[in-house]
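Missing here is one protein chain; the remaining ones are kept as they sit in the complex.
By written order: A, B and C. Residues from 1 in each chain.
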Amino acid sequence: MEKIRFGIVGIGMMGRMHATSLQRNPHAEVVAVCARTESKVKAFQEEFGVPYGYTNVDELVNNPEVDAIVVATGADAHKAPCLAACKAKKHIFCEKPLAKTLEDCEEIEKAVAENGSKCFTVGFMRRFDPSYAEAKEKIRAGAIGKPILFKGVSLDPSSVLEAHLEGVKKGIYVPWFIEMGSHDTDLARWFLEGDPVDSFATGDAYVCTGLADYNDYDNGFSLTRFDNNTTAYIQVGRTATCSHVESEIVGTKGTLRVNSVPRKNYLSQFTENGFVEECQESFLARWGEAFQAEIDDFVDCVRTGRKPETTAHDGTMSLKFCLQLHQAYLDGKKK
Amino acid sequence: MEKIRFGIVGIGMMGRMHATSLQRNPHAEVVAVCARTESKVKAFQEEFGVPYGYTNVDELVNNPEVDAIVVATGADAHKAPCLAACKAKKHIFCEKPLAKTLEDCEEIEKAVAENGSKCFTVGFMRRFDPSYAEAKEKIRAGAIGKPILFKGVSLDPSSVLEAHLEGVKKGIYVPWFIEMGSHDTDLARWFLEGDPVDSFATGDAYVCTGLADYNDYDNGFSLTRFDNNTTAYIQVGRTATCSHVESEIVGTKGTLRVNSVPRKNYLSQFTENGFVEECQESFLARWGEAFQAEIDDFVDCVRTGRKPETTAHDGTMSLKFCLQLHQAYLDGKKK
Amino acid sequence: MEKIRFGIVGIGMMGRMHATSLQRNPHAEVVAVCARTESKVKAFQEEFGVPYGYTNVDELVNNPEVDAIVVATGADAHKAPCLAACKAKKHIFCEKPLAKTLEDCEEIEKAVAENGSKCFTVGFMRRFDPSYAEAKEKIRAGAIGKPILFKGVSLDPSSVLEAHLEGVKKGIYVPWFIEMGSHDTDLARWFLEGDPVDSFATGDAYVCTGLADYNDYDNGFSLTRFDNNTTAYIQVGRTATCSHVESEIVGTKGTLRVNSVPRKNYLSQFTENGFVEECQESFLARWGEAFQAEIDDFVDCVRTGRKPETTAHDGTMSLKFCLQLHQAYLDGKKK
Partner (left out) sequence: MEKIRFGIVGIGMMGRMHATSLQRNPHAEVVAVCARTESKVKAFQEEFGVPYGYTNVDELVNNPEVDAIVVATGADAHKAPCLAACKAKKHIFCEKPLAKTLEDCEEIEKAVAENGSKCFTVGFMRRFDPSYAEAKEKIRAGAIGKPILFKGVSLDPSSVLEAHLEGVKKGIYVPWFIEMGSHDTDLARWFLEGDPVDSFATGDAYVCTGLADYNDYDNGFSLTRFDNNTTAYIQVGRTATCSHVESEIVGTKGTLRVNSVPRKNYLSQFTENGFVEECQESFLARWGEAFQAEIDDFVDCVRTGRKPETTAHDGTMSLKFCLQLHQAYLDGKKK
């Protein structure tokens, strides 16, 4: 059996994570990698046993031994490898958010459309988490009637706040409704099967007040009316006591919740403080299974010709929704 | 020891409930009752052993053997007994919402101010529920830092929807952001220690579509910016699978939740469907302890001269907030 | 309507608690009280508004204005008031355990049988807790098939250990399989509908080592074969981090659990330590509703002539089972 041969573009945390997931998939292998710094490319090749190393993405996508690429660079560097890979007729798995601007998103969408026979998807891995996948399945089966409200809460622990501020100062990080919010905006569209109309948003830089100078915040709260008469409440934050992503889908006949208590594992304790369940410390611990499942699904799509459910358009629409939430936040601040 | 002698105005479900609570308080007794229908007054007197029965509220409040009254009539009939009792220098416990219009609220507030030496409070019993009281205490002690977000979800089971529609048609019931919302608007102000500025609201009559003809809805979702840079998310509904009132207070250093899983009691089951915890079926089951505690606190205030924490002004402000949410809902519908 | 007139024998914590419960029952009143110390009797009369006070129990039971008595003395002082009240043809509510010896139990049983037309019950209040009552109801309805295993865990917080040792030294307290165990032995018989055959028990005075000198222990673990081929696991302890009574009934088709997490109330917290639910601090907090319900049921029995479900024989059999567990523990220690 032939394995799908992957090239990894970007060797940060996400690139490494996807390389690991691909190694665990029996139908895939990583044959090429590209990053800016040659020494880091070499180290990556060594560690993962990857034959081809590049510092130029065009060379990677044009290597005839590469069937598919994983784009795991920063969001503003997604467009170039995507366009090049489309031109070279390769399959593409692109990390979220699809891009940093709607213009870039649309350019990618267009290129993808022209590369129609190949697979393209955006890394909204939450859709592949067993709990979210089962929620979607139950909804499709009518378990909660018609969904009328999606509530998405995505919180990071406060431990990373100061490092984040440094990143914001350097222009590396985008505001939280755009960075973290991209997941919830995608989930909202996925579960509600509609698109946002108007939004209202509040919040502030309550703890890391320095963020305010950059139009950023450590907590954002929003409510959005959808075009199909449904609603999304999206809350993002970076001042929680743990890593906590909780979602709820309210239907006319029942309600589903995912990860209401973000238990770290199956252990619970009776202590002097009461009944204690330790919580998820990082997003990698929470989503490991989902990251593997999304790559496995993508490999399966490439092998079978099935089209991935998440499209480039979903990437565009998610970003559009994120920007709308961010703008609603800024509009509120002006009042 | 002298007991505080109470008169009950209104003998519906709430009047009866307060009479029962007063009977369980060793420092109180019910000596008078007033309602429109003489036969019902007689039956009430018989059942609860109440010496004085009236169909005219002025007679009740002017009975010198009455120290305090409980106003448990419909919301539009609160003003008359409150004004009369203020004039007669009696202590007053008034059910929520304080009134149906802001004008009535302000008239009551004024009368209460002139009756300054006497106790007056509004029946926001949730403040007396042990879980909410402990939440407030923990917040005062700094357990979650500064509160920045209040989330209040108040849901009734769908079983009562049709009966509600009938009530709406007859003009008995007010829309849900005003009826049920009065509790959450009060809690939001109590926990956030601020007042609402602007609101955004969505929702619809999704299941009981007939409600739409009366500007009413079976689900309402709202987000409100407060004057102290905090936020309230308030969700009300009447299509849930159980009676479910859940609240969350998010602070800069931690988060508190009340009744996230509305367990009926301490029993849980392993069944073919999974791990099952049956849920609260009615608000009386959930709030029995709180109803007793609020009456006990009021009796204690009357006995000791201590002023109740919840004031007439809180009643006014809660209604104002409710009306703002309802208006935001209507404004959204016009778009 | 005539109220049932009660006399309270014993004015310790349990006597006061039952007096309070009786005051809350609209069909009962406390008219007499008896205790050893005259000044304490007077104080109790004053506090609860009780007309008759005695230091001699015979005088109380022979007061023709007393319809029923509550026996709330120490376990070794249950027999005298029970026998006297049987002779005087009064209804009797007796605290658990029925007595300290099987001989006393049997003497009481005999007297009760001769006083057949009157109500008699033993205060196994757990049967009246809404969760246990619902568990029993579900089992009767076949929800878990045939019960095959009862697991009863009854734990007190370690905070009371030293005081307990003092009580043991003075001969006031009985070992834990007998004191606390009396509830679980009753529940086991109630749920399994059988009687114990042979038992195996372990444990020790692990923390409060001084208890070992008195054949007592701070933790006891036991397994008992029942005559109907079912099994009871009973665990008692006094070194827990909270007051924790948890029960499980395993059936051939499902399992029921009561109070698996002994939540203090509906409040939960996200803290730096994780997700925290504070626990029940004392048995009074946990069982308040049950204590009221058992007295309400007893009052109803007296009023209607219905016989209480829990009989004197249940009291005897519970003690017999307790003594068997304690003996199994002692036998194990000899090995």
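As a working rule, a contact is a pair of C-beta atoms (placed from the backbone, for glycine too) under 8 Å apart; a residue touches a chain by one contact, two chains touch by 3 or more.
No experiment lies behind these values; they were computed from the predicted model shown.
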Which of the visible chains would the unseen chain be in contact with across the whole complex?
A, B, C
From A:45, A:159, A:229 or A:259, residue that would touch the chain that is not displayed
A:259
Touch assignment to the omitted chain, from C:57, C:88, C:223 or C:276, lands on C:223
In chain B, positions touching the absent partner
240-242, 244, 261-264, 270-279
Since one chain has been left out of the picture, which residues of chain C touch it in the full complex?
146, 148-149, 198, 200-204, 206-207, 219, 221-223, 225, 229, 231, 233, 235, 237, 239-241, 250, 252-255, 260, 332, 335
Would you write out the residues of chain A that touch the absent chain, in ascending order?
23-24, 26, 129-132, 134-135, 138, 143, 254-260, 265-272
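Here is the rule we use: only the chains that are shown with their structure count from here on.
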Relative to chain B, largest Cα-centroid distance belongs to chain A
The distance between the C-alpha centres of chain A and chain B, rounded to whole Å, is 43
Please report how many Å separate the Cα centroid of chain A from that of chain C, as a whole number.
57
Cα centre of chain B to Cα centre of chain C, whole Å, reads 38
So which stretches of chain A touch two or more other chains?
240-241
